[in-house]
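Got a structure for you, written out below as structure tokens; questions coming shortly.
Excluded from the complex is one protein chain; the other protein chains are retained at their positions.
Up next is subunit A:
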Amino acid sequence: MSLAVANLSYTYGPKRALDDVSFSIAPGRFCALLGPNGAGKSTLFGLLTRLFTTPDGRVEIAGQDLSRHPLQALAALGIVFQQQTLDLDLTVRQNLSYFAALHGLSGKTAATRIDAALDRLRMRERAREKTRTLNGGHRRRTEIARALLHAPKVLLLDEPTVGLDAASRRAITDHVHDLTAEGLTVLWATHLTDEVRPDDHLLILHQGRILRDGPAAEIAQGSDLSDTFLRLTKASA
């Protein structure tokens, strides 16, 4: 399994944000994590990226236990945060070089990979522009390009299409789906059902618990996924 989570729980004071969450994602799969606002998606991402830790439960990334081998596990992980995390005063290339160096890539290796990543997202011609001048869609693409620089095995994206127009949203959703063809495992958090394809692996998270885990088409059972989602999250609300 590329990403395996077992019995993960987390509490903020009296509030149980995650309650015994377990799931695993096979290599090369696109897994959508669907949940309404406040379902625990961001908490789950915080734990998966080791921004904070919990004694309850286990996370394994590309075969590496996150609490026992955090550095190896993090090295196999690409992350696109919900908040934008670019240095607006730096150019696209400078932003990417900084990140590459944090992963130990410098000089020619870094330059080659940056070119490749920018080409893949059709951002090469903007490499010298300051990220402040980019629109929301291009900033997101820059962040995705950046998250792929160190050739991670697993890519996490936390509501990456928030605030984007319909065209950029579609382009980014399609692009990340395509990445799985190259063997990348993707965990894509969202609250928008139209970003999920029928053959995607789907997790429905609500009030800190996993309500459904399986192929999206099976979960929707022939009806509209968004109806199913609303029904499920309403029933247990």
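Note that in this section contacts are C-beta pairs under 8 Å (C-beta built on N, C-alpha and C of every residue); 3 or more make two chains touch, one makes a residue touch a chain; residues count from 1.
The criterion applied here is as follows: contacts and distances are computed from a predicted model.
**Student:** Considering only the chain that is not displayed, what protein name does its UniProt record carry among "FdrA protein", "Ubiquinone biosynthesis protein UbiU", "Transport permease protein" or "Alpha-ketoacid dehydrogenase subunit beta"?
**Tutor:** Going by UniProt, the chain not displayed is called "Transport permease protein".
**Student:** Looking at the full complex, which residue from A:Ala6, A:Ala26, A:Leu102 or A:Leu230 touches the chain that isn't shown here?
**Tutor:** Selected residue, touching the omitted chain: A:Leu102.
**Student:** Considering the complete complex, identify which of A:Ser9, A:Ser24 or A:Thr85 is in touch with the unshown chain.
**Tutor:** A:Thr85
**Student:** Quick one: say which of A:Leu74, A:Ala127, A:Ala151 or A:Ala217 touches the chain that got left out.
**Tutor:** A:Leu74
**Student:** In the full complex, which bits of subunit A touch the chain not displayed? Write them out.
**Tutor:** 12, 43, 46, 49-53, 70-72, 74-75, 77, 79, 81-87, 89-90, 94, 97-106
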